[in-house]
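Got a structure for you, questions after.
With one protein chain withheld, the remaining protein chains of the complex are depicted in position.
Chain naming follows the written order as A, B, C, D, E and F, and within any one chain the residues start at number 1.
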Amino acid sequence: MLNNWTWAPLVASAITVVLIIVLAFVVRGIAHRVITRVVNRAATGGSITSRFRKGAATDGIDVLLHERRKQRAETMGSVLKHIASIVILGTAVLTVLDRLTIPIAPLLTSVGILGVAVGFGAQELVKDFIAGMFMLLEDQYGVGDVIDAGAAVGTVEAVTLRVTRLRDIDGRVWYVRNGTITRVGNESQGWSRAYVDVPVAYDADVVGVRVLLEQVAEEVWADSELRESKIVEQPQVFGVEQLSDSALVFRLSAKTLPSAQAEVGRELRLRVKTALDTAGIPMVAVI
Amino acid sequence: MLNNWTWAPLVASAITVVLIIVLAFVVRGIAHRVITRVVNRAATGGSITSRFRKGAATDGIDVLLHERRKQRAETMGSVLKHIASIVILGTAVLTVLDRLTIPIAPLLTSVGILGVAVGFGAQELVKDFIAGMFMLLEDQYGVGDVIDAGAAVGTVEAVTLRVTRLRDIDGRVWYVRNGTITRVGNESQGWSRAYVDVPVAYDADVVGVRVLLEQVAEEVWADSELRESKIVEQPQVFGVEQLSDSALVFRLSAKTLPSAQAEVGRELRLRVKTALDTAGIPMVAVI
Amino acid sequence: MLNNWTWAPLVASAITVVLIIVLAFVVRGIAHRVITRVVNRAATGGSITSRFRKGAATDGIDVLLHERRKQRAETMGSVLKHIASIVILGTAVLTVLDRLTIPIAPLLTSVGILGVAVGFGAQELVKDFIAGMFMLLEDQYGVGDVIDAGAAVGTVEAVTLRVTRLRDIDGRVWYVRNGTITRVGNESQGWSRAYVDVPVAYDADVVGVRVLLEQVAEEVWADSELRESKIVEQPQVFGVEQLSDSALVFRLSAKTLPSAQAEVGRELRLRVKTALDTAGIPMVAVI
Amino acid sequence: MLNNWTWAPLVASAITVVLIIVLAFVVRGIAHRVITRVVNRAATGGSITSRFRKGAATDGIDVLLHERRKQRAETMGSVLKHIASIVILGTAVLTVLDRLTIPIAPLLTSVGILGVAVGFGAQELVKDFIAGMFMLLEDQYGVGDVIDAGAAVGTVEAVTLRVTRLRDIDGRVWYVRNGTITRVGNESQGWSRAYVDVPVAYDADVVGVRVLLEQVAEEVWADSELRESKIVEQPQVFGVEQLSDSALVFRLSAKTLPSAQAEVGRELRLRVKTALDTAGIPMVAVI
Amino acid sequence: MLNNWTWAPLVASAITVVLIIVLAFVVRGIAHRVITRVVNRAATGGSITSRFRKGAATDGIDVLLHERRKQRAETMGSVLKHIASIVILGTAVLTVLDRLTIPIAPLLTSVGILGVAVGFGAQELVKDFIAGMFMLLEDQYGVGDVIDAGAAVGTVEAVTLRVTRLRDIDGRVWYVRNGTITRVGNESQGWSRAYVDVPVAYDADVVGVRVLLEQVAEEVWADSELRESKIVEQPQVFGVEQLSDSALVFRLSAKTLPSAQAEVGRELRLRVKTALDTAGIPMVAVI
Amino acid sequence: MLNNWTWAPLVASAITVVLIIVLAFVVRGIAHRVITRVVNRAATGGSITSRFRKGAATDGIDVLLHERRKQRAETMGSVLKHIASIVILGTAVLTVLDRLTIPIAPLLTSVGILGVAVGFGAQELVKDFIAGMFMLLEDQYGVGDVIDAGAAVGTVEAVTLRVTRLRDIDGRVWYVRNGTITRVGNESQGWSRAYVDVPVAYDADVVGVRVLLEQVAEEVWADSELRESKIVEQPQVFGVEQLSDSALVFRLSAKTLPSAQAEVGRELRLRVKTALDTAGIPMVAVI
Partner (left out) sequence: MLNNWTWAPLVASAITVVLIIVLAFVVRGIAHRVITRVVNRAATGGSITSRFRKGAATDGIDVLLHERRKQRAETMGSVLKHIASIVILGTAVLTVLDRLTIPIAPLLTSVGILGVAVGFGAQELVKDFIAGMFMLLEDQYGVGDVIDAGAAVGTVEAVTLRVTRLRDIDGRVWYVRNGTITRVGNESQGWSRAYVDVPVAYDADVVGVRVLLEQVAEEVWADSELRESKIVEQPQVFGVEQLSDSALVFRLSAKTLPSAQAEVGRELRLRVKTALDTAGIPMVAVI
């Protein structure tokens, strides 16, 4: 046995080990570069999943969006690079051990048993991260947006790959795991709509009320202050929305800037009330 | 050991490697072509799953549909080609490593452990994509349709393989993962129906009311403006739909163009109200 | 090594490969024939699962049913044949590669990893198809039936192995995945039943009301028009269904043709109302 | 290599193959017989799981039950025999291939991958069949019983291993998968109970009302027609079931034949009402 | 090859096979005895899981309980013995086949594929049995007890390892799978409690009402009939349980024998009502 | 072959077997001792998970707690020791069989197939035990505590590793599986709080009412009987808790001993009512 112990295989092993390590770092470098490029392309809208996507006008805020995209790309790229490094260097270590004829089965067994035990429990974590990555990739929402995340509704304060932090209208801070968000409603994209329902008495003059409401709509649209900062379209008067035994319900609808619907609604309610009072048309109860 | 080191096996190995790589690219080319053909056939309605499908008339809009189909085919084909490339080239790489007697077990172990860990968490992602592919394949809805996706109701703004983007009536933008949509209701296919319930007093002349309502229905159908752009069939008068202690409830039903039911309903309500007023028949409360 | 390179094994290999391929096609042919026969037998009611099944009378519509069955058999057979072809030819390819001493482990590894990844996500798809196959096999519903699929209620417009397409009463088109339908209610098999609840005043003549209602029932049954096209049995008068402080509630029940219950109900309500009015018996409120 | 090609191993192989096939059919025959005996014993109540079971009296209908049991045994036995045949013959085929030194790994791989893919999706199917087998084995319900299956309530029209077909009171036909039925309520076993709540005025003579109700109960029990065909025990009068501010609520309870409770309830209500009227005791509102 | 065919190995094989079979039966015998002893010990309360358990007094019914325990021990032991027999004899058969150099891989493959396919679907079955075993072991309920099993409430009619059969108050028979019962409420252990809420007018004499109710409580306790067969403690009068605008709500509480609370409640209601009437204190409405 | 049959290997085998068995018992002894020590440390609060935990004052009841802890430690230790014994002795048996060149593959196969089949179904059981162990370890509740376990609310009567037995206020005994308790509310730790809402008329003297209520609070606190046995802090008067159209709602809040809140609430209600009556301030309805 001992006369097998010549230098030749030892040298060969050493060379192999060095080659493996060098190769691992080269592959890791390539992987990192590929990730950087792919993530950047994805973040700037060139990905497959976003090809179909043509949304609301977002032209005037390109610089801000560009910044947000860059940040997103970095966040995602960082995670992917960590994963790639672990896989490549882990493979290299195992290969080296194998080449040096050090048995790796016990190590794999230990890690495997633990891995399975943890794997089951960690699925939710992986789900959160995947959900977070796609959320960032598709730019579903960002800091400052008002969103409905199902578990909580509020203004986004922070976005990470695992959780989204919101602050609701009562000041409560919510941590929502991304994987639990099956659908998101974003109130800060494009426009919102304010509704005002006006129940008038049954014997009211239908045409008269309609004309009155249309006057209110025009006044509102003519109001330069509202028009500039709140409303994006002249409010519309819908006809008899509901026909009950006691009331005819008319509806006013106004497209507003994102998240301005509450304020516009209050203004419209005030004006409609005043106009009806002036015209002597009473509003009635809807039971 | 060293005198085993002759050129013969080296040359054989090199030839094998080249052959494997060439073969891989040939197979990949074939796979891509097959995918293109299958996807095109599926998108144009020749697939198994759509053979049973004979829906509402969609003849006048063939060109638009053709365009939509082509786009769909490209989206789906692109994903399938990526998958095929990864499988074929991955196999080629592993085979080459194996032929060069480079141990691939460590690599497989690393990737395997990670794969299982991620696999569990990624099921939802795969579900989303599968759901998205079939949704596209079956053309369940497209951009511009008004759909009820369970989690949200609104107009489709964008469709990707993973999520569907809707905008609801309040201007809120919803991102709904395709895999969470177990059933879809599409309001923009074929026709919609408007209903108006008319509760008249208990001692009203049943036949008279019926005649009156039928007159309204005829007038509406005679109205050329409505007929051209909104209604697709003369409204029907149903008999006593409900028999309560205080009221006889009649029902008017009108088939309209898709998504026009709200508008037609308002018009019908207005006309019925006016006709009843003229005839002096009061409507009553339904508690 | 080179002097092992004789023609003998090469020829043997070639013969083996040809034999395998021929065998594969033969087996595939047999499999297809077996599938055709089994599916036909299943679709025409000879299967195990339908042996217990003896339903409503469906005699007069045998031809139509036969056609439906044939179509069903084709749909199912087509899928099963695809699956059989894939398994048999896939096995043949792997065997050939194995015989040619081409290593198939790398290929299996690639496909396996992908397979597991997709497998988890694709369960729902498989569930849908299995549910669809049994639904067809058991003929639970067909195009034109009015069904309650849980997620949506409406008239079936199309049936595929994966989804069922319904149109509800408002004209909305619903796509329901077959796997999500845990129970189906079919309103178009055999007969339906119309109910009319008649709340009469507490001090009414109980026997008199009962006689009156029975007269209405007889009149309805005597009406040749209704009898021919709507009602399949003389309506029954149930006794005091509910005993409240303010009213005695009688119930009329009529077996009708499938899906005709709404119309019959309207007719019954009208007639009961008229009869009670004539007899001077007031209906009262049920709070 | 060729001079190894003697007849000896060929003959040995042939003999082995024949032996294996013969053995397989013998084992299959034995398995079928064992199944028949076990299933028969189970169906006739000798199984472990039904040892504890001692239910309502079912003596007079032994012949009918015997028939039902025989049918059940056949249904179950048929499925088990199919499974046994598949396992035994499948094993025989694989063994033969193995003996002929035909590689079976590729076949197993193909089938295995498909098997796993389908396996996940088919769990629900297996669940349905297992649930169906136990339902039959335990005779939870049969054709003609009125059951509450959770998803639907109605009369059982057909029972298969996978689904149960019900027809509800409106004539709707329900297909309920056996695996989704976590609990079943059978209204057709032994007896049912009819309840009538009698709210009398607060200042009524408590003892008098009680006596009155007991008289009604006796009359009902004395009524030979009811006693023969509907009621199985003299109705009981419960005391003051509820003590509200406005009423004392008495309760009448009558054990009836299965599913006759509605009819008996109507009869009791009529009689109680008449008796109270005669005695001049008013019933009052329970808010 | 043939001259290897000597008697020596054949004899050795035969001896081995006989030894294996003998050993298997010996091990099976031992296993059965161990099971009997363990189950008996568990059923008589010596198990680990029941060490902490010290419940309501159950002394007077020791013989009955002993019988129930013995039955339970037999039911459980029977199942465990079946399982042990299958494992031990199965192992023996495989070992014999292995010793006779008959390949068992194909058999294992067939059984394995089927096993996995069924295994997923059968989990619920295993859950039911495990739940049933623990339920028996912990003696959670027995035939005749009134239990709330979540899915149904009623009197236990039969208990098996898989399902529990109940009959509810309307005479409906419920089959509830043991695995679906996450919590059980048993009304027949130790005692029950009857509550009577007494809403008196706002201006009533609080102390007087309290004294009155305490007199009622004493009378009830003094009533030898009730005391013997229904009530186990003198009823308690709680103070002002609820303070509304219109009423002061007092509460009477009485500990009764198991399941006698309804009857005792009726008796208490009657007596309280009579006492209040006598004292001229009106009860008032609680809205 | 036979001349290989010397005594040397036989003796070696025998020695090895003896060594293995001795070693197994030594390791088992060590494992048991380690478990005892770890469990004791954990039960007395030295574990990792309880390091952060600093709860309500529990000083005066140290002896009782010590006893409870000891019992807990024994319960847990006993289970862990059983598991350790099974693993260690099972390993020893397998090793011995292996050394004696007895094939263990068939045994493992049998046990494995059964293990997988049972494993899926037994997860719930394992969950229950794990939940039970942590519940004991963290001392979430003990016999005598009043807890809200979600599925049932009541007094703990017994705690085992698998189920918790409660008795609710109606005398019903509940068995709740520990694994189904996702959160526990314990009413018997530290203190409880009693609330009394006082709706006074709109035109009442706000300051006057407040002063009155504060007097009641002081009286209650001054009452030595209550103070000693029920209340742990002077009751607080909150301001106008609710501002409706018809009433001003004040709130009294009192910290009490655990589970004494109902009694204290009754006392407070009585006193507030008396005080308001004396002061002539009417309470009003809150609709």
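Here, a contact is a pair of C-beta atoms (placed from the backbone, for glycine too) under 8 Å apart; a residue touches a chain by one contact, two chains touch by 3 or more.
Computed from a predicted model, the values in this text were never measured in an experiment.
Interface note: of F:I30, F:I130 or F:A222, the residue touching the hidden chain in the full complex is F:I130.
Set against the missing chain, the residues F:A14, F:I83, F:L100 or F:I169 yield one that touches it, F:I83. Of the candidate positions F:E74, F:E187 or F:E263, contact with the hidden chain is made by F:E187. Those residues of chain F that touch the chain absent from the view are 8, 48-56, 83, 86-87, 90-91, 94-95, 98-99, 104, 108, 111-112, 115-116, 119-120, 122-127, 129-131, 134, 138, 140, 148, 179, 182-187, 189-193, 195, 206, 238-246, 248, 255-256, 258, 261, 287. By the touch rule set out above, chain A reaches the unshown chain at residues 1-2, 71, 75, 78-79, 82, 103, 105-107, 109-111, 113-114, 116-118, 120-122, 124-125, 143, 151-152, 157-163, 165, 167-177, 180, 196, 199, 263, 266-267, 269-270, 272-274, 283-286.
The rule is simple: only the chains that are shown with their structure count from here on.
Work out the mean CA point of chain D and of chain E, and you get 22 Å between them.
Each chain gets a centre from the mean of its Cα atoms; for chain D and chain F, those two points are 39 Å apart. Residue positions of chain A touching 2 or more other chains: there are none. Interchain contacts link the chains end to end along an open line, per the touch definition above.
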